[in-house]
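Omission of a single protein chain aside, the complex is shown with its protein chains in their original locations.
Coming up: chain A.
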Amino acid sequence: MALIVDKHRPRSLDALTYHDELSDRLRSLAQSGDFPHLLFYGPSGAGKKTRIVATLKELYGPGVEKIKIDARVFQTSSNRKLEFNIVASVYHLEITPSDVGNYDRVVVQDLLKEVAQTQQVDQSARQRFKVVVINEADHLTRDAQAALRRTMEKYSPNLRLILVGESTAGIIAPIRSRCLLVRVARPTVGEVEGVLRGSCEREGWEVREGLVGRVARESGRNLRRALLMLEGVYAQNEKVTDDTPIPPPDWEGLIEQIAQEIMAEHTSARILQVRSKLYDLLTHCIPPTTILKTLTFKLMPLIDDDLKPEVIKWSAFYEHRIKTGTKVIFHLEAFVAKFMRILEMYLMSMDM
């Protein structure tokens, strides 16, 4: 059974329920024929992907929804074979080059040129160009991005790119210069509530305003998360009321525990205990930044206001080290130790 996040996904620009101005803008670009390259950015769960699919439909009609998955093999200059999946309709392709790590350049280079040099198969296609959607564009290596530059210009009669990423920071200036930037904000709490109500109605679930409001707020305006939370509540409870608790994901529960533990005791024995939990989270593929951030924001309500800037400072400091270093666990642990120290000093100064 499909999840409601997928089942209720709007399929056209008209069906999108929020950011109407942006939808209008995309519609007018799609209808004008001289569609530019686009770079969609914004936090996860804002609805970037849904909006892109809707834009493609506006460009080509319902044919873009007939997709198939192709497995392709590319060869690197050192003769290594790379397997790579492509999601494609007759009109467009969707790729995630960061899947092949540092070899992303090979894929981008070969695939885009190939697309650019072939004509639209469907002679009656509404657009002369094909669209290539590149996911996680902010994680492309510099080489891969450089390889896009002239391709985006030279082949623009046959090819348009839609780049997607959470932020524009990882994207080199010449590429930003070649795209129209499209910011997709998360929906407001009110808009999330609207979507949740709509989904309840479509599923025949009784709308509980109290619950809808809580889910919307707790989701942090992340619509995907909100829909998953809502479905979780209805799936796990026979009877849903305004105050039915919303179960947090397992990993979040575990981080909550860590937060409690490091508040309670500031010893190296405790750090050792926490370490095994951190490992646990990492082996379950929770991204280290998510762990550190979640932990930080769970600690905030537990400490005195005076301490908060200091704790944020170190959290940001160690997060940066996670990104530039190699041993994630060192930096997570260092943050825990630092936090204990800050708290300890503070408590001592209070005693005096």
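The rule is simple: a residue touches a chain if its C-beta (ideal position, glycine included) is under 8 Å from a C-beta of that chain, and two chains touch if they have at least 3 such contacts; residues count from 1.
Everything that follows uses one rule, which is that contacts and distances are computed from a predicted model.
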Record-based protein name (UniProt) of the chain missing from this complex, from "Histone acetyltransferase ESA1", "NEDD8-activating enzyme E1 catalytic subunit", "Enhancer of polycomb-like protein" or "Replication factor C subunit 2": "Replication factor C subunit 2"
Residue of A:8, A:49, A:72 or A:293 touching the missing chain in the full complex: A:293
In chain A, positions touching the absent partner: 24-25, 28-29, 31-37, 41-43, 46, 77, 109, 112-113, 116, 119, 123, 128, 142-143, 146-151, 153-158, 167-170, 173-174, 176-181, 183-186, 220-221, 289, 292-293, 296, 300, 305-306, 308-309, 312-313, 315-317, 319-320, 323-324
